[in-house]
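For this view, one protein chain was removed and the others were kept in their places.
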Amino acid sequence: MSFPWAEEYRPKHPFMRWLDERLPLPRLVYGAVGGGYPVPRNLNYFWNFGVLAGVALALQIVTGIVLAMHYEANAETAFNSVEHIMRNVNQGWFLRYAHANGASFFFIVTYIHIFRGLYYGSYKAPREMVWMLGLVIFLLMMATAFMGYVLPWGQMSFWGAKVITGLFGAIPLVGEPVQQWLLGGFAPDQPTLTRFFSLHYLLPFVIFGVVVLHIWALHIPGSGNPTGVDVKSPQDTVPFHPYYTAKDGFGLGVFLILFAILLFFLPNYLGHPDNYIPANPLSTPAHIVPEWYFWPFYAILRAFTVDFILPAKLWGVLAMFASILLLFFLPWLDKSPVRSGSYRPTFRIFFWILIADVLVLGYCGGMPAEEPWVMLSQVATMYYFAHFLLILPILSMVERTLPLPNSISESVLHGEEQEAAPVGVKPATAAE
Amino acid sequence: MATVEHHEATAPAGEDGLRRRDFINIAAVSVAGVGGAALLYPLVNQMNPSADVLALAQIDVDISSIQPGQAIKTIWRKQPIFIRHLTPQEIEAANAVDVGSLRDPQTLADRTKPDKAQWLITLGVCTHLGCVPLGASEGENRGEYGGYFCPCHGSHYDTAARIRKGPAPTNLEVPEYEFMSDTAVRIG
Partner (left out) sequence: MVRFFGFLVGLGFVGVAAWSLLWGVIAYVSEPPAETVEHRFHLHPEHVDFSFEGPLGRYDRQQLQRGFQVYKEVCAACHGLNQVAFRNLADLGYSEAEVRAIADQWQIQVPSINPETGEPAGRNPIPADRFPDPYPNETAARAANNNAFPPDLSLMAKAREGGAHYIHSLLIGYRNPPAELPEANRPGQGLYYNPYFANLNIAMPPPLTADGQVTYADGTPATINQMSTDVSAFLNWAAEPKLESRHQGGLVILIFLIFATILAYLSYRNIWAAAKRNVRATGPLDPANIARRQAAEREAGIEG
């Protein structure tokens, strides 16, 4: 698609030729994830996670569809129907644990995928659209996961729904009507559960659609690579199939091993015990916490404790949404012409601080709202916003970057020694 | 393609080497295929009847209050069951029929338990297209042969619930059951 030397689809079997002339689906697949998609030859294992996220989405959709055959979206029976799946449905426990832990794995994989993009500058031109579509997927994932967590109608389901929809109540003037519109009442109840089930079933297919756009947009400039240097010649690339299908197959195996350990031996490790208590509108759990993948954002939400012009609660809500929305502007906030963090020594330091910062936020988000966790999350929140909105724009103007290799092949054919050589100085030995 | 040429140029041409290497790829793909197929099993099997449904596949019925000539309807596996206490005349009528002339040749003895010929237990599901035949309740049309009558397409069953007239291909089905005592039957 993207490079002139991309292999053209030449069907071998007469049937495939017949099909290709009438419906060029084989051609599309060949060009997207087959031999017709040239990919930089130097991708490392961090480039496995896009495919893994796709597999996780497929697993969630498949297990979700079969669970929906047994689940009852009824406030009276929802909790029992989940237990019915766990106890009576054939292999129901496997399907439900796979779906619940599959959500966690989907987020783990997606977070690694996102941080890969942050480190290697995958958001930079010409891949801004890939980045933004990815963020749309991330937002849809969060909505889907949140509504899915409500469905078992346990204590955390109920109170999570109450707290999160309560955030919308913080919006001035329209807050309360919006909250009631979301819930279909004054507190989570039957109307809430039914609409959440409907949307929880719908959104994964929307995600799938955006994933198609995400991959489409990726294929226009082609995949990035760890050096951040553009592909210049056929020597820089290998066909996706068989090279990266094989590598992704191995990556998928490792992913499934870790997933199986969690699913079969620690299925409730990432869950909260309170969600095995049926929802009770009269009794609030001691600590309401969302699922772990929301903890960093939950910490940002709770970091704003003092009114300042606007109410503290509104600041928290604004900051939480801003913390994700600002990522949409990242391609224009970080204007450094060098993509890869490997050649940006100062950026790299701040990047690892950001990783630590998000981990701290995540930890604080999972802890009760007590000191010192609140103060810690305030410091971490400050760094989070400073990193993207203050540090990166300034850094991209003043940073002294390392010299880039002339091409991908140069960096891989001669090892990395050449990367440090000043731009323009030819290596002593010829390429081949 | 550059890489393909490169591949051929650098790989030693040995036949065995190539074959061994192909074998690994084929094995990996095959094992992945087996894994994928195994994953299908729970996805398919979850649609089979669940444990609670199977647990209800056996019911105990108290038949002490059914007088001769009466019948009751009960539900087994979400399907109607007719339990009929036959009168001596009905038993006689059923035994008088020439079995060889029937569409689905069965004697009354084939369709009841030994020494319990007065208890006719059948599924209340017409073997034609699955309607519930009339005749189990008081005052319902029992058809021309005094057994059951299916109003959907006019199948007539006799006092042994055998098909005598109409489109149904076979007699009303007799479920598996056993007498726990003179007054209690376990169906299923």
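Going by the order they are written in, the chains are A and B; count residues from 1 in each one.
Operating definition for what follows: a contact is a pair of C-beta atoms (placed from the backbone, for glycine too) under 8 Å apart; a residue touches a chain by one contact, two chains touch by 3 or more.
Just so it is clear, the model here is predicted, and its values are computed rather than measured.
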Thinking of the whole complex, not just what is shown, which of A:Ala303, A:Val338 or A:Leu354 touches the missing chain?
A:Ala303
Which residue, B:Ala28, B:Ile66, B:Cys152 or B:Val174, contacts the hidden chain when the whole complex is considered?
B:Ala28
Looking at A:Leu23, A:Ala125, A:Val212 or A:Ala260, which residue reaches the missing chain?
A:Ala260
Among A:Trp131, A:Tyr298 or A:Phe388, which one touches the chain that has been omitted from the display?
A:Phe388
Omitted-chain footprint on chain B covers residues 3, 6-7, 10-11, 21, 24-25, 27-29, 31-32, 35, 38, 51-52, 55-56, 60
State which residues belonging to chain A touch the missing partner chain.
41-42, 44-46, 80, 83, 86-87, 93-94, 97, 119, 226-227, 238, 242-243, 246-247, 249-250, 252-254, 256-257, 260-261, 263-265, 267-268, 273-274, 276-277, 286, 303-306, 308, 312, 315, 319, 322, 326, 329, 332-333, 335, 341-342, 345, 348, 370-372, 374-375, 378-379, 381-382, 385-386, 388-390, 393, 400, 402, 409, 411-413, 415-417, 419-420
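We take it that only the chains that are shown with their structure count from here on.
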Return the distance between the CA-based centres of chain A and chain B, expressed in whole Å.
49
Residue ranges of chain B touching chain A (in the complex, touch as defined):
1-3, 25, 28, 32, 41-43, 45-48, 50-53
Tell me, which parts of chain A touch chain B in their complex?
5, 7, 41, 62, 66, 69-70, 84, 87-92, 94-95, 234-235, 237-239, 242-243, 246, 249
